[in-house]
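Of the protein chains in this complex, all but one are displayed in their positions.
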Amino acid sequence: MPAQVVVVGGGVGGTLTANLLSRDLGREVRVTVVDPTGMHAYQPGFLYVALGQASGRWLSRDERELLRGDVDLVVDAAESIDRSAGAVRLESGASLPYDYLVLAPGARLVPEQVPGMSNGDGGPGAHHFYSLDGALRLREAIRRFRGGRVLVGIAGIPYKCPPAPIEFVLLLEEHLRRRGLREKAEITFLSPLNRAFTVEPASKLVQPIMERRGIALETFFNVETVDPSAGTVTSLEGETAEYDLLVLVPPHRGQRAVEESGLGDAGGWLPTDRSTLEVEGCERVFAMGDATNLPISKSGSTAHFEAPVVASRISSMIRGTEPKSSYGGRVMCFLETGDRKATVLRFDYEHPPAPPAPSAIWHTAKWMFNRLYWVTVPQGRIPERAA
Amino acid sequence: MSVIQVDREIDARGMACPGPLMALIGAIREEPVGTVIAVLSSDAGSRTDIPAWTTKARQELLALEDEDGYARFVVRKAR
Partner (left out) sequence: MSTAVAQTLDVKGLSCPLPIVKTAQAVRNLASGDVIEVLATDPGAVPDFDAWCRTTGNRLVEQTEEAGVYRFLIQKR
């Protein structure tokens, strides 16, 4: 009787884990991926869509095409996890029993938690590029933009892809410059911290670029509320700023199924061991990617490097051997700085990032990754290697 | 080692991005007023960054404890 592994979520983490388990164990395992849409989105692409640099078309593919043939796919939403029964309850009413459970459901956006931040419907409230429809609306708002004050800020922590808001403001500045609108725009970046970006050496690279390009920096500005009628945004720290075009990173929470199951913390995040990726207090349940409570990057790269660890540990448990693989905190993220240059952040728990000066090489590398993603990452064709 | 009752502890040692201060701000945003949050950081910059934010945001920094290779910041959500 093969072991039953249920993977909740068909994003990069879930897809890769499922494929690695199937490849490693063959008939010894039955893997089922459950995903609400059955479509796999390349989320790093939303930023480019918002700036008119990419079409929504290459951002999404059938999850079925990315999974190995012997992995089952159930297109349904997980409603809750019944740990005593060892089963995932689905919205349709069906139930998926598991011997091992991988929770990779990602994070959900909750812009409604910011008073005045409309749900990205293109009204006078705030825009975002954290979903395809949000990115498309923002794209149209940028197309219509003829001048004024542009504010880019963060309305919730934690959020996916720490570099994204900095990348957005730098790429937007370049975009307006190329359209001949730069003189008419006043651009300000509202940082939650006392510098532009959390990783200090990267901030040191990026701040002079912002200064040269006339992008103002407001520090310690954690967006709390938006007043669309007044065109203002107010921070936790008590400051107010005015805007004509407002782009915010929306607040994020863990998925409802996690909250329904009583497994999540105050933000709905799963308490996870930083090395074994087991969910605390749960036997044979693993968490990965955006859904964990780990104070590490919520990025595709994290899930990409966590997946082999989760798959290897489950394989060992199924075979009855001692799990040896552990996650060392490895992440690799690009940071685009505009004008066809980028830097790269590579780090793990033992080695902090030492980003190089922005160059064309890393911008090319990022775009190659954008294009090769579909035929490499989900299938596990990029092998694991030491940082 | 303090005897302050901590409601939530975040171990951000060795975690450079998004970093201990962001982890603290996130927890402050998620928790109700009165919650006591402890953040462990191995990043030297936290020693200036975290107190600078708690002052600006008018949150209560209850303690800054030096341990072996890291620091422990204890903050109460005041507002």
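Per-chain numbering from 1; labels A and B assigned in written order.
Note that in this section contacts are C-beta pairs under 8 Å (C-beta built on N, C-alpha and C of every residue); 3 or more make two chains touch, one makes a residue touch a chain.
Computed from a prediction, not measured in an experiment: that's the story for all the values here.
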Note to self: Could you tell me which displayed chains border the chain that was left out of the figure?
What the structure shows: A
Notebook entry, point to check: In terms of residues, what is the contact footprint of the unshown chain on chain A?
Noted result: 361, 364-365, 368-369, 371-372, 375-376, 381-383, 385
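The rule is short, and it goes like this: only the chains that are shown with their structure count from here on.
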Check: In angstrom, rounded to a whole number, how far apart do the mean CA points of chain A and chain B lie?
Finding: 24
Notebook entry, point to check: Can you name the residues of chain B that touch chain A in the complex?
Noted result: 8, 10-23, 25-27, 29-31, 43, 45, 49, 52-53, 56-58
Next item on the list: Enumerate the contact residues on chain A facing chain B in the complex.
Entry: 156-158, 162, 192-194, 198-200, 220, 222, 236-238, 251, 265-267, 274, 294-297, 329, 331, 333, 345, 347-350, 352-353
